[in-house]
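Left out: one protein chain. Kept in place: all the others.
Showing chain A:
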């Protein structure tokens, strides 16, 4: 069985470390980038992922813009928005950019498992 792969997009080093470890523990090969622009570049260089964990607020290019661009590029994989806003217009705006799912920070084992199960489906 091919193991899923994931991309962590977050400007916060702590979150990259924790989310990376969460993915490691679930046996998901992963890498991390620091902003939306780097996420685009990684895809332009030909890499593909089954899951993208996209932070919302990042410098250079934020998660909303990056999600829109990835979808416009034809990237169809699961993109989960990970943000500190639980409800309201910030969440709506992010979802409308093209997210498949949305979770409030911090990400937990349970939240990640629910995302991974959706990839398999």
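In this section, contacts are C-beta pairs under 8 Å (C-beta built on N, C-alpha and C of every residue); 3 or more make two chains touch, one makes a residue touch a chain; residues count from 1.
We adopt the following convention: contacts and distances are computed from a predicted model.
Undergrad: Would you kindly match the missing chain to its UniProt protein name, picking from "UDP-arabinopyranose mutase", "Histidine-containing phosphotransfer protein", "Epoxide hydrolase" or "Proteasome subunit beta"?
TA: Of the names offered in "UDP-arabinopyranose mutase", "Histidine-containing phosphotransfer protein", "Epoxide hydrolase" or "Proteasome subunit beta", the absent chain's UniProt record gives "Histidine-containing phosphotransfer protein".
Undergrad: Among A:15, A:30 or A:67, which one is in touch with the chain left out?
TA: Selected residue, touching the omitted chain: A:15.
Undergrad: So which bits of chain A touch the chain we can't see?
TA: Residues 12-15, 17-18, 21-22, 25, 57, 84, 105-106, 108-109 of chain A touch the chain absent from view.
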